[in-house]
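Every protein chain except one is present and positioned as in the full complex.
Coming up: chain A.
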Amino acid sequence: MRIYVLRQLALLIITLFLLTVFAFCLSYWFPGNPVTNSSGIFTDDTLRYTEAFEARGFDHNILVQYWFYLEHLFRGDWGISLLDADPVFEQLKLRFGATLEIALLAMLLAIIPGIAFGVLAALNFRKPIDHIILSISLSGYSIPVFWFAQIAILVVAVHWGVLPIAGQINPLFHIEPLTGSILLDIFITQPENIELALRSAIRHIMLPVLVLSVMPMMLLIRLTRSSMLDVLDKNYITSAYAKGLSTRRVIASHAIPNTMQNVIRELGSMLSLLITNTMIIEVIFSWPGIGSWLIRSIYERDYPVIQGGLLMIAALILCVHVGLNLIHSWRYPQVRKDLNAAS
């Protein structure tokens, strides 16, 4: 097990390294001046340009340049935006919190009903309940998220007027952004009318999280259902019944834990999908996260931002994957056995 953890961590580090190499190369591959692309300083700003040129080692060979790039990376100097000269790293830090906030909340919201309905469908295999759940999940899965988001805004926010249309919080509240996550920021800064602020923030966050959670929830339903059906066919379920256990106990202590093994493995691939969806949702709901910023930067060819955002999101997905792998092998003994056999 220890060897496996080390191997996974080594894999993580190597992949992250390759990622930085790729991100570094991007400043050459993007059209324009590599110094401008990596630092965000235009050539006509002669003084600061020469400064950046020297600081990033562009008078040396490419290996030295990469070294200086890494140094800047770890120092938190990721250049400035070409558009508004905001420091990229500071912005990313704030926006990352906002993105994680809705992504995680949506994931949490998706997991519980997703798994519950999946189990329910599997237990009622080919019965009406199963058909209903399946068809709902299929249609929910096939609705494009941008369309669904706009319909949700139209119905819930515009027609009924129960929830706000967009944004993180009512602009009348002044919350100093510290982590980027609005709920956390409210707790940290403790404004005078904290209750009102919280209520406003929660009302704002509800709709994007709800819309965002639909897709992973539907995926989870289908995933859990098929995995559960597999497990229910297994011999150890029969022997659990042969012990005289009640159906409820067989399901709770044998079927569901074994079902979760497959589900956990697939959670990682769901995350990439979730992040992509989060970006779209952020644009639609004007959520100040990484996604909306990145999409703007792609339109405007804001290379330092593209570079930084890419690095951040790819690193996040990688870390989650490795984390899930570790959890998976820590929790499930027979996975561990296969790993030992493979190493």
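To be clear about the criterion, a residue touches a chain if its C-beta (ideal position, glycine included) is under 8 Å from a C-beta of that chain, and two chains touch if they have at least 3 such contacts; residues count from 1.
Just so it is clear, contacts and distances are computed from a predicted model.
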item: Omitted chain (choose from "Peptidase M48-like protein", "Inner-membrane translocator", "Peptide ABC transporter ATP-binding protein" or "Carbon-phosphorus lyase complex subunit PhnI") - UniProt protein name; value: "Peptide ABC transporter ATP-binding protein"
item: Residue of A:Thr43, A:Gln150, A:Ser239 or A:Ser286 in touch with the missing chain, whole complex considered; value: A:Ser239
item: Option touching the unshown chain, where A:Gly32, A:Gly76, A:Pro257 or A:Gly323 are the choices; value: A:Pro257
item: Positions on chain A where the hidden chain makes contact; value: 234-236, 238-247, 249, 253-254, 257-258, 261, 331-334, 337
